[in-house]
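With one protein chain withheld, the remaining protein chains of the complex are depicted in position.
And then chain A:
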Amino acid sequence: MTNNRGRIRTLFRHSFIALGLLSAFASYATTPETAELTPCYTKGLPDRLMCGSVEQPLSAKDNNEKISIHFAVIPAIKQVHPSEAILAFAGGPGQSAIEVAAVFARVLRYAREDRDIILVDQRGTGKSTLLQCDMDPLEAQFAFNDDALPIFEYSRAETQKCKTKLNTNLSHFTTVAAASDFEAVRLALGYQKLHLFGASYGTRIAQEYMRRYPQAVASATLDGVVPMQQSLVAIGEAIDDSLQAIFTDCADTTDCSQQYPQLEQQYQTLLTKLEVQPASVQIPHPRTHRSISLVLTQNKVRSAIRMALYSHTTRALVPLAISEANRENYLPLVGLMGSDTAFGSLAMGMHSAIVCGEDWPALTAEERARFSATYFGRMMIESLDASCPIWQVDAVEKSFYQPLTTEIPTLLLSGGLDPATPPEWAELAMVNMEHARHLIAAEATHGVAAQSCADKLVAEFIDHGELKTLDASCLDKTAVRRYFMNPNGPVLVKEEP
């Protein structure tokens, strides 16, 4: 109410002359929000956003402690549907939606033409009580021999350190706890209907929101789908498949198979060699160029290659990096490790809250055995077994793992090369969805809307709510890059004498 008065005061200042008529159209000019909004900006996006926050109880049980949930609204270019907005959920878990506003503005640029986009920093991320653990500087990460200790020991020590730093009960930061924050933001902004757009982990919170507040949702787009009944720990297989696709592809291409023969074996040789004895070398720092030491272990190689699988541009370097590392030139791998800042921006405390509350406690013995068949599955289970008992996050209710039953029109997007959420996951998620369509971009990686024409399809779907009429043929268009044949580019020719 007070805020409404503030609005009218602003109007007063702007239209001094129209004073007498003011009361007659004040209600018309007032947008439906009741939250106090101030202009703000985020990195990489020149547009003026409107930022605000709502106070929410920290705990569902006692209302004493409050948490500020911060949000930003990217205004529609032409406000055609003032009662509707697009609510975009960030991934991770642990990513700040507001920090990546530029990405959402690009991916949803067609949808934004006539609707606002709401970005909320989920509790524990960004401005909403960031739960971040201390990260070692790059030099220390490079020099550290992560093979010297079992991952279990290492993870336990790290977790204990972070728990002391954060000193908070992570049970307040789970998906279920966060869903009501998003609803509070919707009510504060006065939108009647939302179109959800979730990417990666964002699809899980989107599904939870749909389950709890179906009346507020007009449509949902899930890009890189995490089914409710699936643990994130299952990711190992997708990573292996996505890398395998490069090996197969390289073997099938004349240039690549000529330049990097038997790439898969080369990779295995490299890993085996490092498993026996990690390589210890001096390399120039990726930014300062000062000489620093690098202990290259099997785990570091696997992690660098894993991160490279996410984008077509870095995928182009994978054969070169493996082949060079086999010849003991580790610089291409260092390049892939050095540009690995994606995890730096994840709120690891909040990440742990989600994973320990939702992905770890319900793992059955059968699942543990199945997921441990892959390297990353094994690593994750080991590290969660170490950290989760320390964090002591309350396990989520069993009903949380039920696949979402809904009538809301839902568009599911998957990339055939996705190293995180493969197309099978989307099929699992949609078993009980009445109006759902699953589109697969065969050659896309993680996040289909950002790397194909799906951005247009999403806008069309939001505008018409119609799934059947979407023409998905454009998803066949490839964004794949050719592999680098040498450090200069994808062209294979003899070097100048």
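By definition in this document, a residue touches a chain if its C-beta (ideal position, glycine included) is under 8 Å from a C-beta of that chain, and two chains touch if they have at least 3 such contacts; residues count from 1.
Quick note on the criterion: contacts and distances are computed from a predicted model.
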Between "Armadillo helical protein", "Sodium transport system permease protein", "4Fe-4S ferredoxin" or "TldD/PmbA family protein", choose the name on the UniProt record of the chain that's been left out. "Sodium transport system permease protein"
Among A:Ala218, A:Ala279 or A:Ala479, single out the residue that touches the unshown chain. A:Ala479
Among A:Cys133, A:Leu187 or A:Leu331, single out the residue that touches the unshown chain. A:Leu331
Touch with the omitted chain, as defined above, among A:Gly44, A:Pro214 or A:Pro261: A:Gly44
Sites on chain A contacted by the missing partner chain, in the whole complex: 11, 13-18, 21, 25, 28-29, 39, 41, 43-44, 46-48, 75-79, 113-114, 283-284, 286-287, 289, 313-314, 316-317, 320-321, 330-336, 338-339, 477-482, 484-493, 495-496
